[in-house]
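Okay, structure first, notes after.
One chain of protein is taken out of this complex; the other chains stay put.
== subunit A ==
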Amino acid sequence: MDDRVKHAEEFVKDGKLTRRTFIKGVGWITVASALGAAAGCAPQQHEEEQQAEPASSSGIDAAAQAKADATTYSYACCSYNCTSRCLLKGHVRDGRLVAVEPGEMPGRPDYANACLRAMSYIERVQNEDLRVMYPMKRTGERGSGEFERISWEQAMDEIAARMEESKEKYGPESCSFYTFTGNQSKLSMQSPTRFAGCYGATTWDIEGIMGDHGASMGMKMCYGVIRASHDTRDYEQNSNMIVLWGRNLADTHTSELRYIVRARERGAKVVYIDPRFSSTATIADQWIPVKPGSDSALALGMINWIIQNDRHDKDYLSKHSCGSLLVRDDDGTYLRGPDDAYMVWDPAQNTAVPATTEDVDAPIEGAFEAGGVAVKPAFVHLKERAAEYTLERVSELTGLDPQIVETFAREYSEAKPAGIRMGQGMQRTFNTYQSFRTVATLAAVAGYVGVRGGGASHMGGTKANKPVPGETAPEFNFEEWADTGENKANMVKSSLIYQCAVDHDPVRTDFIWFSCSNFLNQSPDAHRIIDEVFPQMSTIVVADPWWTWTAKYADYVLPATSLWEYWDIYDRSPWVFLVKPAIEPLGESKSDCEMMTMLAERVGLGHLWSKTPEEWVRSWPNPESSSFKGFDFDEALKEGMWGMPTGIYDEALIAFGDHAYKTASGRFEFYTEEMVDFDEQVPKHTPPIEASDPDLVARYPLMHITYHDRMNVHSQHCDCPALHAVQTEPLLHLHPTDAQARGIAHGDVVRIFNDRGEAKIRAFVTEGIVPGVTATQAGWTPERFIEGSAQYLSHLKLSPAEERYSQTSSAFNDIMVEVEKA
């Protein structure tokens, strides 16, 4: 039997598996057909039957009609944290969700979207084996997975008693409510933090430990806000070059992809920067494969090239950036004048004047003496710092050919305009605020900030309402929800949560309630959590729809509703998502709001939780606001959505077209006084911490990153069987040179390890990754690894600079490892 027939036999055995193989071998398709005939299904013999009894569409149509008649539609807000926020149209039949498709967004039919994750998620939602069905109490050791079913009454009575005991012993701040991004609908995400407020308990400023804060911190320094987003349609319409910097939007923010694709077909050049040749790279004109953590070096090299070639936008830098603001030589602070005014140099009067003085042609270079104080414009500091980043040095730091850096800098500066969209992938190394900050500064130096088709923008934003002259009514009646009575929450940086448990600094963490969070799977250094952090907590409660890794370490596990089973609302002006249950809650699951109401009633706070979730949701839209003119709750509910009549739908909004930055100086600030102590007052490349340690590199020579891919929003989707068409297990991507050096072949099981831990995983050997770098997909839970977990490899090291400004951002992409064949 020749190979071709063998193929055909495999195919007969398993009609669903080998189509890919089948399609490849053009030549043997006739063989397969012949095999079919030889196997006794001679088509000629059946032609008669076929003609005698022709099937018609009528039976098919009747079946389809019956199905359609039995189907109702219900909408949900896709509220897990990819931030696209799509409206999901659920098909419900016989009390079950059977399908999901994109729901239409009022005013923006182009924006309807539902990704493969959202469409398959209903499998996980309705899988009783995966769901927490009843309140459960631990009976074995933590992590043993031994629990017994208890009643809601017993669960809440006992949890309340334990919480009160912690409060009694160590104060209310020792009780904390850790609510994360697993569900960002208002009631779901905010109920636990609101309860913390009512109780005077601790809540956590979540961005640090999740590794997103470097982005926000860098943006905040420059713009005074954490997003500064351009609508993706702006790139589609106006950009001549689009730089997707660490932003794999084709996988992680699919609602944006269409606009980038259209822009490219219009002629915009799409440049993609990432150590990996990701899905987004496949539609880019150029892939720039940087070493992880070297993004700020690349941007500084470009800034230097632009300045050295006199292509920087001096007018913008003088008028709208801190470039002309005078900085004292002695202590590095901004020179302040009358009423604490920021000062610039007035060459006409040869003196320093307040920056708000009109008709001053303030220089961005030079050195001056103002009232006996030596000063220089802030731009001088940037220029001097950038000068350290020659093409050669940038080449060493990034792994890129100097010619690539130079050409990119030239093309970027000549594109006029070029828009940069940044993603969290370019941060997540130690001291990672530098990356967003430096790239934003690059855009400012090139004169692209506040420009259509330009900017250096964080994730996509469509939030937009027209101001209504004279209107005083708020859009939403949130006063009652915002009122937490006599107490308020004690907000603590999430970067400090481990030390809160272990060292009781700055607060003790004794009782913790996790909601919307698979904390253990999504936080760094899982062994540290299991061995050091959790044992210091007297009570761990997990409220979750699923039996997560974290749930297995809880003392009480409470069944939470998913986004298809509750009342909730999500304000994404100009849209308001209105969510009602599409299906009955599974088992005894309750919404986070209902749980908090039960807890409140047990500790004398019931008066602050007097509404049901539905009542809360109905109470919020304010009929007095122009944004809700003509609003009928029940009518809007049918569509799952209200499009505010005040909304801006047609215009692709950009950030800071008016140059009214929200910084202290009111200007784009690349010079940050608070960072003088660290010599980081202007952007600087601070290298990854583990890759800079020669001893560590000698033992663990590969740099490991985790990336968000098409399979998962964090840990939420690997249990959807429909997605197994895509991938069934986490894979370790590595370059052939690294694989060959270790005797590893594509598909081999390998062991990846460092001092903190290890995982066993299958190797995916690809040319689409920087040599010396390995990568796994984020979110996969331990049961999907052959052994171990990627989070056993990661670490939490506090960055003094980031802690000074706000908080450390976890460095999930700053990990050295070794890999060997298992």
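Criterion: a residue touches a chain if its C-beta (ideal position, glycine included) is under 8 Å from a C-beta of that chain, and two chains touch if they have at least 3 such contacts; residues count from 1.
As a working rule, contacts and distances are computed from a predicted model.
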Subject >> Chain not displayed: protein name in its UniProt record ("Energy-coupling factor transporter transmembrane protein EcfT", "4Fe-4S dicluster domain-containing protein", "NusG domain II-containing protein" or "Pyridoxal 5'-phosphate synthase subunit PdxS") >> reply: "4Fe-4S dicluster domain-containing protein"
Original post:
Out of A:140, A:535, A:630 or A:721, which is the one that touches the chain we can't see?
Top reply: A:721
Subject >> Option from A:213, A:247, A:735 or A:751 whose C-beta touches the chain left out >> reply: A:735
Subject >> Touch criterion as defined above, residue of A:80, A:147, A:277 or A:620 at the omitted chain >> reply: A:277
Subject >> Residue ranges of subunit A at the interface with the undisplayed chain >> reply: 8, 11-12, 15-17, 19-24, 26, 29, 32-33, 35-37, 39, 41, 43, 45-46, 49-57, 59-60, 63-64, 68, 91, 98-102, 112-116, 119-120, 122-123, 250-251, 254-255, 257-258, 261-262, 277, 279-280, 282-283, 287, 289, 710, 721-726, 735, 746, 764, 766-771
